[in-house]
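Scroll down for the structure; my scribbles are underneath it.
Apart from one protein chain that is not included, each protein chain of the complex appears where it belongs.
After this line comes chain A, so read on.
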Amino acid sequence: MTDSTWQLLLDSLWPMIHGAITGTIPLALSSFAIGLVLALALALMRLSRRRWLSSIARVYISLVRGTPLLVQLFVIFYGLPSLGVVIDPWPSAIIAFSINVGGYAAEVIRAAILSVPKGQWEAAYMIGMSHRRALTRIILPQAARVSVPPLSNTFISLVKDTSLASLILVTELFREAQQVAAFSGQFMALYLEAALLYWVICLVLSSGQGVLEKRLDRYVAH
């Protein structure tokens, strides 16, 4: 590699980090937050005794998990305008990623709720709790502990998937890399640099996951 390549990598480092800080990370965080709320609602619908609620959730989850994220993104950004619905790149990306996280995390949360022993519901009812209170105060805190590892994986996948937003013109880490690459012709070097940055972010997130799991560990028997 030549000195000029090194210089290019160094010069492009800040725009990429800037893209991560102003694009990748907020995009991932906001989509994840919205997606989790959606997922909790879907998981509860799936568990509902009302057939129609559970069916709606089942179809939604199946649809989201059975279609590519890129297609979902394109339908919202490039497809909806033909129906007269025009949404800016950022909100389009957040909507698509939230919908996607909602579908995947719903199954995680549902499984976590089901993994809490039946005796916990009974003890909650025994002390006089309503269904809703038993859920929020007794079942969900225990389900949350169980879902931390799988949801962390969902989040880490999401961080990487946000690179797809570059295809609907959202300025984030990967789009910065693409722009410098196109301009300089140094595709290999710049895309490897982008890969390295994603990797660093994921390493940080994985260690954060470890810390979180340890903190929540007191909740469960060994």
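The definition used in the following text is that contacts are C-beta pairs under 8 Å (C-beta built on N, C-alpha and C of every residue); 3 or more make two chains touch, one makes a residue touch a chain; residues count from 1.
Everything below uses one rule, namely that contacts and distances are computed from a predicted model.
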Listed names "Amino acid ABC transporter ATP-binding protein", "DNA ligase (ATP)", "Copper-containing nitrite reductase" or "Phosphate transport system permease protein", with the criterion being the UniProt name of the chain not displayed: "Amino acid ABC transporter ATP-binding protein"
Chain not shown: contacting residue from A:Gln72, A:Asn100 or A:Gln142: A:Gln142
Full-complex contact with the absent chain, from A:Ile34, A:Leu69, A:Met129 or A:Leu167: A:Met129
Residue, one of A:Gln120, A:Ser157 or A:Gln209, that touches the chain absent here: A:Gln120
Absent-chain interface as seen on chain A, which is shown: 117, 119-120, 122-129, 133, 137-138, 141-142, 145, 218-222
